[in-house]
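Below is one structure; the comments refer to it alone.
Just one protein chain is left out here, and the rest sit where they should.
So, chain A:
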Amino acid sequence: MTPLLNPLKKTELIGFVILAAIIVILLPAVTDAFRLNLVGKYLTYAFVAVGLVLCWGSAGILSLGQGIFFGLGGYCMAMFLKLEASTPEATKIQSTPGIPDFMDWNQVTELPWFWEPFHSFAFTLLAVVAVPAILAFVIGFAMFTRRVGGVYFAIITQAIAAILTILIIGQQGYTGGVNGITDLRTLHGWDIRTDTAKTILYFVNAFLLLGVIALSMLVRSSKLGRILVALRDKEDRVRFSGYDVAAYKIFVFCFAAAISGIGGAMFTLQVGFMSPSFVGIVPSIEMVIYCAVGGRYSLIGAVYGTLLVNWGKTTFSESFPELWLFAMGALFIAVVMAFPNGLAGIYKSHVQPLFKRLATRNSDRRDAPAEAPAAIAE
């Protein structure tokens, strides 16, 4: 039976433990509160990248609109926080006290109906996952049952991202427009702007991300995961093996959307605002680049890819702000052409064999391989 088990599983597990050690122990130990908050922000994008590994890597469905779901999750959380910040006392100088400030500026005099349920924290938590998932279901159902796939699907998701951005910006009175929903302060009376709160939120985010990765690993190791791989390769054959291909695609698209929503909500909590600039085409494509750089077949790789690209973005755009977009484009082209499997691919084809050789050389003295996978850390 042993040769039948997926050999990836063991290395994936080790990779998971190392990743957990890095983001839960190493990074908090060596970075100050400001940088840690920055890393926390990057890690919220990793939710999207992990979703893309399942959607694009496993199932071959490239979505260029994952910002939609990240943004929706983020907006759901922002709506809750904004309502909490807009008590009648805090907003008594407005002509209509008790509603968010931007509504008052836009002559909205009553809280819109779809804002009402966001008074409830339980509803908000549900909505963070459900709203992106439901939209993904609608898009997925419309596309996949009609067998729209490949480039066409990518273009449609991109168009939807653009539409949503325009909608949010256009409906300023209900959404905060181009500025987004800002000036978020407390969560159940707990000030989220302090350094302590940010550190706690970092850990909440880190554990949620690890949970999401673990869940994704479970999905990938189930038969469903193998069916996704099968349909990436031979969609027709899967149909003739008796599976409803559209249902599987819808599932994985919704799953990716739901976890992207969690990432968005954590972004809002850690950064303190949400705006349409995280919804549209540019952020959506950036998120695909994170995933590509990390390796689109590797859940763990996607996190490193996200961290690396964002770290690069921050460093470069501090010194050469106008060059960053070109650098990003060049990086994407380079990855696709030279390293189609990203960091994870480089690790697998170059680093792992190196350690194997070292391990066999040292094998008379002691067993070395336990040290080996630590190299992913770099």
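Operating definition for what follows: a contact is a pair of C-beta atoms (placed from the backbone, for glycine too) under 8 Å apart; a residue touches a chain by one contact, two chains touch by 3 or more; residues count from 1.
FYI, contacts and distances are computed from a predicted model.
Entry comment: the absent subunit's protein name, as recorded by UniProt, is "Urea ABC transporter ATP-binding protein UrtD", drawn from "RNA polymerase sigma factor, sigma-70 family", "Gluconate 2-dehydrogenase cytochrome c subunit", "Urea ABC transporter ATP-binding protein UrtD" or "Protocatechuate 4,5-dioxygenase, alpha chain". For the options A:Lys10, A:Arg146 or A:Arg237, the residue in contact with the chain missing from this view is A:Arg237. Only one of the listed residues, A:Trp115, A:Tyr248, A:Tyr290 or A:Tyr347, touches the absent chain: A:Tyr248. Between the chain not shown and the residues A:Met103, A:Ile227, A:Val271 or A:Ala302, the one that touches is A:Ile227. Contact between chain A and the absent chain runs through residues 1, 3-4, 219, 222-224, 226-227, 229-230, 232-234, 236-245, 247-248, 251.
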